[in-house]
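Take a look at the structure set out below.
Excluded from the complex is one protein chain; the other protein chains are retained at their positions.
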């Protein structure tokens, strides 16, 4: 096995991939700093920053007090004046405390100032359910930020992508919000070494198919792929698109797929109503792809309730593989 | 003119209608209190509370310090323990500071506690653009709260409705969020005297029509009606639905209309992407009404930018009557 | 110590509370300890799905702070809330059932450890959001004042929470409106891994009371009597309508922050030192010294607590899970107006 092959085979977990991206950024650009609660010696609530503080010191891997609004605002101010902060929310739920700085300041200041400044800020949001942490630690709020012009919002679903998108975010002069599903942190996958970027704003076709398009986000991409594997032998050939970016959405990739298959299911974990799938559906329904639709557009989103604690309830309120299978079969067989 | 006719003819402004509802509530229920910044002697930034403090005193019409997060949280705590607060944000934009208490606490506490408590809280959000107050004082963020189970979210468009929905909200044991478009405050209309309620969760058909359905919210209802008046003589008979409630959405009224007309335009002021119209569109596209659609579903939403200061730009970034006319003609004439 | 009750050196708690109430207090402290140990054990045995925040080492603060409260009085609690629940007379079976995610739990299995509440006892609930309970406590105090119930609210929060904006806004409003609320800071020296020295620009959090013109006092939070003395005074002040106070209980959590903690931010020596200052040992000694209990009676109390916890765990384990089809129940009030 030569060096290159070894590189190509290298597997890292999603958390390790993020850490590697941050390591590369810290090493190559003095202006990069990490900020967040317990990201130093603790290594982050999900051990994403790990031991980076040992390598870069507490000046560059900064534990903040438990002050989400202020901490986010400090990151905005620092980004406006020469630094490139990567700000970690301990759980994306706590971003509810910092919406002011994210939305009223970071997202708008460039526009409000007529383009005279930019905010090269990266924020990381550990998101989603599945850890038994209940309603205040399990939300998927990417739709809120996806609704805000001035932000870019991504949801990488693989170790390779999260590294590449984090590095792309750091090269982006505008604020980029990265939603990381907590259940993905331990997922392993191929991750190229060194510096590379994965484009923000481009969806990925994870599986080509001709009968039915599934557009999924984050963890749901993997559930959609699992469903597609089952459906293939049943004669339902599913195209699975990993949306990857919520804002700006990759219209063309989605529409092209729908024009081909004529059937669409959107799968996302956030609450169904006004969640990401609403936009995907509406984007298709208002496009020329509408004419290619052979059936209604199905959405599988989170149930209309907070995330419950009990593990069985917790599973029941977000889409699972059997839900996708049911929806796909119904759709393919014209029962919808 | 007898007394009843006089009553029926009575006109109030939207702001006066809100004030009358609060007056009725304060007079009839000791547990009702008003909270907000400068709602006392100042009368509220938009003069909605007006002189109520003179009638009910500062114990029941409470000026809060400029502490949106804390103020909202106090209202949540008070609602949990026997009071019925009506909390005014001075501008809906500042709710970004209080998302934690609104979303993580008010919306979820009943569910998280297994139903053992409820939060009879009403919050009022002066919203929208058109006042030259620029990006941090002009947003339409109802889609954020519409995405949150546990909340009810309404956008009354007439003086009569805002009074009735505020009184309905006060009878509702769960938290109700009322988005009031600032431009509507001075709008006059018929308002019945005394106590009555307007149901939360029911849309209103403001104009019946057979060719095309427009579902609009808040101020856009009036623009849609103006457009419909122009379109009628052109032979395009428009049905205008005032959505009124964002959460829970009145599926049946919208679907019935689309089944009849086969064409749908959603008009809303919030940013188009992931705004309220995305949900309306997706709701239709996944329903049996899909089969009745003769054309793509058109959305007219706010532009993908913060609200600019310059008045001409400000108008340009939200839907106006000519935009609705264009969209309706294109749709009716099969150009979409 | 011939006549403790009249001795001016007699600790406040001994002077103030009946032997029965003091025994009950020690019993509650044992209950908390055993609850936490039972929780930990259940976790290790895989019976628990999420995480948990144990309050072992902080029992005097929880129980001492609630001594002068009745069921009408309210508390708001934190993510580290088991002790507060027990102190406010929660049913242990329902607590464990909640912890196990069962339909018989306080939250019918929907809330879990971080949301246990017992409104019937005035416990408005634990909170997963650091600082989330602070304004809610102020709101409860506003209700009490406005409705004239005479109730006081005790608001528990951690040293880490004191850097949240919600702390500032809440203490300010409580003071401006002279509300009957007592802010009890359980300063266990760390918010997760971050020491107060690295997070908080003041030596003692009680010093911040001055910024709200309210009394602030720091006490040994492992000394039941000291906690009681400080909080009782603050509660009495609140009941007299004189407004809020801040009490800072210096204490320590023996365990890691939660199950993901590698304990890298503190030394074994520090932990050992604080374990020497076990609040339960100190309370037991206090009651024995003042002849309220014998050593044997202390042992019996502990054993009784252990038994109750075993029964609570058994109850929880035998309880039914919630029904899947009821996952979205209780989002809204059934039969509500709209």
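By letter and in written order, the chains are A, B and C; residue numbering begins at 1 in each of them.
Just so it is clear, contacts are C-beta pairs under 8 Å (C-beta built on N, C-alpha and C of every residue); 3 or more make two chains touch, one makes a residue touch a chain.
Note that this is a predicted model, so its numbers are computed, not measured.
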Q) Considering the complete complex, which visible chains touch the unshown chain? A) A, B, C
Q) Which residue, A:105, A:218, A:287 or A:310, contacts the hidden chain when the whole complex is considered? A) A:105
Q | Given A:44, A:71 or A:128, the one touching the chain that is not displayed | A | A:71
Q: Spell out the interface residues on chain B facing the chain that's missing from view.
A: 37-38, 40-43, 45-47, 63, 65-70, 93-94, 97, 131-137, 303-306, 308-314, 316-317
Q: Since one chain isn't shown, list which residues of chain C touch it in the complete complex.
A: 163-169, 171-172, 175-176, 198-203, 207-208, 210-214
Q) Touching the missing chain, which residues of chain A? A) 31, 33, 59, 64-65, 67, 69-83, 100-101, 104-105, 109-118, 149-150, 152, 168, 171-174, 176, 197, 199-201
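What we mean here is this: only the chains that are shown with their structure count from here on.
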Q.
Please identify the chain with the largest separation between its CA centroid and the CA centroid of chain B.
A. C
Q: Return the chain pair with more inter-chain C-beta contacts, choosing between B-C and A-C.
A: B-C
Q | Rounded Å distance, chain A centre to chain B centre (Cα mean) | A | 31
Q.
Just the number, please: Cα centre separation of chain B and chain C in whole Å.
A. 41
Q) Tell me, which residues of chain B touch at least two other chains? A) 69, 100, 104, 111-112, 149-150
Q: Mark out which residues of chain C touch at least two other chains, giving numbers and ranges.
A: 107, 109-111, 115, 127-129, 132, 165, 328, 331
